[in-house]
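What you see is the complex with one protein chain gone and the rest in place.
Labels run A, B and C following the written order; every chain starts at residue 1.
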């Protein structure tokens, strides 16, 4: 078995119009920028994929990565916890113009819904959001005298994730806080496509140190020196540099 | 902050009559034998703790560890998935004599209930056990046209867990399949008491390799060369060698 | 007495359907034997409930590490690419639909796919383990079993009389006499021993065997 994919274009080739795509990352860390930009390249060349529903903690920063995807009009709906950032202008404009739908989810609930999707738990109860606007229309049940809100699992057709080291069986490690949503999204997507800084042979990762076991991963592509979204934004980068 | 405990007797000193105690381990691996035997010593010396509810995947093997606890009459109720083993004579006799209560839980549900206890999720839905005797009396709800059983979280007053390396902040690593229920039980117990083969200074464990972060651990005691339950049972060991 | 496959041969037959790279969980006992018969060039990745993915065969006697065991509490070995994880992550793999195949034993399988394999009734100590999770998680739930009980009673039945493990969960049954799929609430016969007639096979089966397509010969090497 070999889950390695030779290049970024092949890695994102399966994503189709209307799909739900989970994208890892939190703020400027852990964003699979190279995978996202490969997807934007495909969209610019072919007009597809479009009408995507994207799941991410944020709504993109500046004009690269997820923000650039939104800017190109590829995203119809965003499911996230915090669509603000140092520079959220792209999402903000689209949202206020009514051009993109937002499903706002408390961060812990978002993480747990994605985990539940990967773990075969169709619904669970959480105290978070009880009594607030975000619980409106949701089922409430009392346990041990305290009210909880029922939340549903979240699954995706694809996950695009940035990890650190991967082997060709799909076993992954992450780097520091870039781990964030990656392991959860890998488990909740029908196809988890992961960019890693280095691909090693099976056995190259200590079995105790594997964070995402290969069973949750469908494709691994090597991006030896990935860019950091935070650094792109500090440099005021725009993707693609010359938009069509 | 220093969570290290100087000796085994102190480590188990807080467990009181009637408490719920989660005990890590699966079959002959990962059982915190030294902690259990320290608890038995206390019981033999003082008559306490008794009337314990124990959560473990199995029901003890042979005449050491959990089986010895049951043999001494310390356990009133057992919550487990598989109360059979190569030598389950102790539990079997007590159970058939009506002297110990059994709550049988599918293994994945047991793991998820414990995780839920640690994660503040009071209830969740699982397909497991739907339509079987083990779902009797439980709430059923349909999601996306498929029926699921509602299960409740499981928490404990104490967890007794065997890990591998620990630091004095309570960060832990485990050894191979001895990890099993350990990380879950640490999170679900008000007090998680962990025996480790080696205590190191903070920083002695790679932050990427920490399996149980210290926030889930209340006490760490060093047991440099822990016995393996499987080996004790192959040697037909009995604890204590001379029962009172 | 009818000619029939040995348990080892049934395990061999089940192993032929496992594709390269499949994620597989093998139940305790007879199903564990399936791992021995992977066809040349194919390598399945074995999962065990107690937190290992991609483990290897049993070690040489005396080389056991009792922290490295499978769900049957038997010692296994590491292979390049093995991963360890805790029990909640292990059953996330199971329940979350990440396993391609789970192969289990059975007391009874019903034509609607119901499985009974954990309890023979109220006597004795009940024990369920991971079976109730496995039957609802894996994409294919296959059973390997003798075609009849030791007393000669059918194990493939119209409806289970023993306590259920799962409802409508079994997709294929490998028996000592036949390979039977479960489709739309029916047993569909795919293969049978050449030496047994369809009528004789039907007489040993507790529910109707449908034959909408060709029935292949069930064969296995001497093992």
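The rule is short, and it goes like this: contacts are C-beta pairs under 8 Å (C-beta built on N, C-alpha and C of every residue); 3 or more make two chains touch, one makes a residue touch a chain.
This structure is a prediction, so every number in the text was calculated from the model and none was measured.
For the chain excluded from display, the touched partners among the shown chains of the whole complex are A, B. Considering the whole complex, the residue from A:20, A:72, A:109 or A:218 that touches the absent chain is A:109. Screening A:20, A:53, A:72 or A:129 against the full complex identifies A:129 as the residue touching the chain left out. Where chain B meets the missing chain, the touching residues are 1, 115, 117-121, 167, 169, 171, 187, 201-203, 207-208, 210, 213-216. Interface residues of chain A facing the missing partner chain: 26-30, 57, 59, 81-86, 88, 91-92, 95-96, 102, 104-112, 114-115, 126-134, 174-184, 211, 228-231.
Criterion: only the chains that are shown with their structure count from here on.
Ranked by distance of CA centroids from chain C, the top chain is A. The centroid of the Cα atoms in chain A and the matching centroid in chain B are 35 Å apart. Residue numbers of chain B whose C-beta contacts span two or more other chains: 112, 126-127, 174-176, 211. Of all residues in chain C, those touching 2 or more other chains are 84-85, 88, 91, 94-95, 136-137, listed in ascending order.
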